[in-house]
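A protein chain is absent from this complex, but the other protein chains hold their places.
Showing chain A:
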Amino acid sequence: NSFESVASDTLTLFLFFPLNSFRTYAVRRIRDAFRENKNVKDPVEIQTLVNKAKRDLGIIRRQVHIGQLYSTDKLIIENRDMPRT
């Protein structure tokens, strides 16, 4: 149903956030939000949550594009296989 499709869309899109901290935040936040709301039974409330998730999905999509346009160097911890001082 629409809930699951939004969930899977959101979760696949977050992988493309170039900025590491936003990426890890988005992963964690979206997963926790879906977990928190999985027991909601009221259909009206479910619909509001799904609408909000769809809006957030749009936000993520646009911001991921912008992040890729203006990407910069990676963080220290993203290249842990390199020799460290």
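In the analysis below, a contact is a pair of C-beta atoms (placed from the backbone, for glycine too) under 8 Å apart; a residue touches a chain by one contact, two chains touch by 3 or more; residues count from 1.
To be clear about the criterion, contacts and distances are computed from a predicted model.
Peer 1: Out of "DNA-directed RNA polymerase III subunit RPC6", "Cysteine desulfurase", "COP9 signalosome complex subunit 3" or "Septin", flag the one the UniProt entry gives for the chain missing from this complex.
Peer 2: Hidden chain identified via UniProt as "Cysteine desulfurase".
Peer 1: Extract the touching residues of chain A with respect to the undisplayed chain.
Peer 2: Missing-chain contacts on chain A: residues 17, 20-22, 24-25, 29, 32, 56, 59-60, 62-63, 66-67, 72-79, 82, 84-85.
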